[in-house]
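Accompanying notes for the structure given below.
A single protein chain has been omitted; all remaining protein chains appear in their positions.
Labels run A and B following the written order; every chain starts at residue 1.
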Amino acid sequence: MKKVLCSLIAAFGLVLGAQANTGGIAWDKAPGKTTDLASLQNGAKVFVNYCLNCHAASYMRFNRLKDIGLTEQQIKENLLFTTEKVGETMKVSIDPKQAKDWFGGNPPDLSVIARSRSAAGQGSGADYLYTYLRTFYEDDTKATGWNNLAFPNIAMPHALWELQGKREPIYAAAEGEGHEGQEAHVFKGWKQITPGTMTPAQYDQTVADLVNYLQWMAEPAQNTRTALGLWVLAFLLLLTFCAWRLNAVFWKDVK
Amino acid sequence: MSETPVDTKKIDSSKRTWLIATGCVGAAGGVATAIPFVSTFQPSERAKAAGAAVEVDISGIKPGEKLTVEWRGKPVWIIRRTPEQVQTLSKITAQLADPESKRKRGEMTPEYALNEGRSIKPEFFVAVGICTHLGCSPSDKFQRGPQASLPDDWEGGFLCPCHGSTFDLAGRVYKNKPAPDNLEVPPHMYLSDSKLLIGEDKKA
Partner (left out) sequence: MAEFKEISPNAPALDKVTNWFENRFPTAFDAYRVHMSEYYAPKNFNFWYIFGSLSLLVLVIQIVTGIFLVMHYKPDAALAFGSVEYIMRDVPWGWLIRYMHSTGASAFFIVVYLHMFRGLMYGSYRKPRELVWIFGCAIFLCLMAEAFMGYLLPWGQMSYWGAQVIVNLFSAIPFVGPDLALLIRGDYVVGDATLNRFFSFHVIAVPLVLLGLVVAHLLALHDVGSNNPDGVEIKGPNAPRDAAGHPLDGIPFHPYYTVHDIFGVSVFLIVFTAIIFFAPEFGGYFLEYNNFIPADPLKTPLHIAPVWYFTPYYSMLRAITSEMMYALIACVAAGGLFGIVKTRLPALFKAAIAVAALAVIAMMLSIDAKFWGVVVMGGAVVILFFLPWLDYSPVKSIRYRPDWHKYMYAIFVVVFVVLAYLGVQPPSKVGERVSQVGTLFYFGFFLLMPWWSRIGQCKPVPARINFVAH
């Protein structure tokens, strides 16, 4: 009996270790909070300026940005670039055929990207995006000239390279065999080749804001949801208390 | 049910207390739960965006011309009335069913259109181009004088082809016609001399 149970527990442990890892380094924790309106607004600005050229967010309406504290006027003046109306959705400017020529496929829609990239045991989608947007490096073996540590061989170039500048990853030799029989190496850190317009700290903060915005955009109702949830639970606790007493008062006379 | 030696009145009243308490809390919860469900019936953001106000550039309309734009799926006419056309408006009041737009005030005629020309500026007339009888879109009859289905002293306006209702150049319906009301003037406002916004007005 005990042996069976022990082996079952051992099996559990072994299986837990065999998590699917799609390649790429471990993810850092995304620092943003979706209740930080200033961060979300900054992130929205970065998103519209850098991402919407190639990506769409076709389920996100511009006027929904009022939920993060922007007025319609601010949205119209700062975030609408073509003749879009404030009630329209964030459609993409790029032509799908050109996208296929340049990148080999259509850049995915980013409306729910933060929800789709979560992975059990690795982190939330926001963690992935925060890591991903900070681990690009130049690689002239790739068509776009860029590669990425969190998603090796991705077709996307470093859209924010002007802000971060160009960097090179530093590796150290490691024990054992690496990927596909090559020498194993361990990622150690970064070397800045050319500076960007932001310091690393500023860049990290900007990316944090952008990822925070993506996290919010994936589910704009989330802040309402959690706020309301507290009230609903409080109400249900009251209802349960009344139901409990009601039940007791009836069952008192059952012998 | 077995007998109990305890005071039945006390039990009954505590049962009643908790029944009422639970009932009230439950009913409040029920209403609170029903609200989101019923709210899903309201126009969605997509419907509201599609029904958003329309900006129109009116600088290109020549006097005597009519421009039609779509708002909330309906045709909206913008007519640049000539001074003569504005003049005729006072001449025909006797032939009109509701010259002062007293019927369904507010609904068909907003505050700022309660004047003879039924408009903010006498020069520009804005109306929903749908006959108030059964919903056809009336045809332009700007030429004055006798014509088919029109009286001899016709000063210009609209004739609905479906059942023959006639409207003047301020959208006011003539007497003894099937249509009961003057043409609806939609909420609108001028963003500038050349830009007209249809669907919103100053008080919105």
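Assume a residue touches a chain if its C-beta (ideal position, glycine included) is under 8 Å from a C-beta of that chain, and two chains touch if they have at least 3 such contacts.
Since this is a predicted model, take the numbers as computed values, not measurements.
S.K.: For the unseen chain, which displayed partners does it touch in the full complex?
M.R.: A, B
S.K.: One chain isn't shown here. Among A:25, A:99, A:198 or A:243, which residue touches it?
M.R.: A:243
S.K.: Of the residues B:36, B:106 or B:146, I need the one that contacts the missing chain.
M.R.: The single option touching the absent chain is B:36.
S.K.: Even though one chain is hidden, which residues of chain B still touch it in the full complex?
M.R.: 1, 22, 26, 35-37, 39-42, 44-46
S.K.: I need the residue numbers on chain A that touch the omitted chain, in ascending order.
M.R.: The missing chain touches chain A at positions 1, 4-5, 8, 11-12, 14-15, 18, 20, 22, 58-61, 64, 108-109, 111-113, 115-120, 125, 218-221, 225-226, 228-230, 232-233, 236-237, 239-240, 243-244, 246-248, 250-252, 254-255.
The rule we apply is simple: only the chains that are shown with their structure count from here on.
S.K.: Could you work out how far the Cα centre of chain A sits from that of chain B, in whole Å?
M.R.: One centre to the other, that is 45 Å.
S.K.: What part of chain B is in contact with chain A in the complex they form?
M.R.: These residues of chain B touch chain A: 1-2, 4, 6, 11, 14-15, 18-19, 21-22, 25-26, 28-29, 32, 45, 48-50, 52.
S.K.: Going by the contact rule set out above, which residues of chain A touch chain B in the complex?
M.R.: The contact residues of chain A facing chain B are 61, 63-64, 85, 87-88, 235-236, 238-239, 242-243, 245-246, 249-250, 252-255.
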